[in-house]
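Before I ask anything, let me first share the structure, which is written out below as structure tokens.
Missing here is one protein chain; the remaining ones are kept as they sit in the complex.
Moving on to subunit A:
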């Protein structure tokens, strides 16, 4: 029996947890549950919600714009994830070496991470300007005629991916740096004695021992990139011709522009389910490739 004492302790702990718990409940817990309830209704915010069963979910299946938004989101992820991982790993390896100005470069690469998305998007919007933008000016040095970027449906998503990679590389780099510093020097020393080349060391020591970090980055980045929104909203508003409309933007449009809260809630829950399932699969697969040795 724990008795009276255990209860008192519980009471004290709960008391200190309460502020946070209430904050969670009021601003996250209750809204989440409410949105689940709302996803079965038709609600324009002005009249009372009307229960319509699974109609919203059925509507999603027939909504061609949902599928094109999902397609655009997946295209973004496919282009964005590998790029940001590879570039960040490269920079992390460089900045892991003992070189002059290391601290400066680490800070420099991290600055975009702490900048606001709005500012970053606006700046890149100008950089991508076909006539006056620095990107096409830079390309012209090498004799290339740059594309119309944000005005061209084939290039707009690429421009958004590039902006996102630029913004997020610093964050992923810092995680990789932490992972790299956790790898004991002894492995490399042993490999060197055995005469391993730098490439072999990279492939057989660095990569395997980084897998826990890589796994963590993959989960976090995948969840984040399913929710890509700010940069799209500011740089293209989903255009041209709907070529950059992503899922969260669709949710925003339905909720705050078309005033279809019920439908927006249903799409949110579908997005949640997609993220949940993808994360579950990643978790399952991690046994096959993540190395928790040491």
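Following the convention adopted for this analysis, contacts are C-beta pairs under 8 Å (C-beta built on N, C-alpha and C of every residue); 3 or more make two chains touch, one makes a residue touch a chain; residues count from 1.
Note that contacts and distances are computed from a predicted model.
Novice: Tell me the UniProt name of the left-out chain, picking from "Sugar ABC transporter substrate-binding protein", "Nitrite reductase (NADH) small subunit", "3-isopropylmalate dehydratase large subunit" or "Phenylacetate-CoA oxygenase subunit PaaI".
Specialist: "Sugar ABC transporter substrate-binding protein"
Novice: Of the residues listed, A:116, A:131 or A:186, which one is in contact with the missing chain?
Specialist: Candidates A:116, A:131 or A:186; residue touching the omitted chain: A:131.
Novice: From the list A:5, A:257 or A:288, pick the residue that touches the absent chain.
Specialist: A:257
Novice: Taking the full complex into account, what residues of subunit A touch the chain not shown?
Specialist: 7, 11, 14, 18, 22, 25-26, 44-47, 126, 129-132, 148, 151-153, 239-242, 253, 256-259
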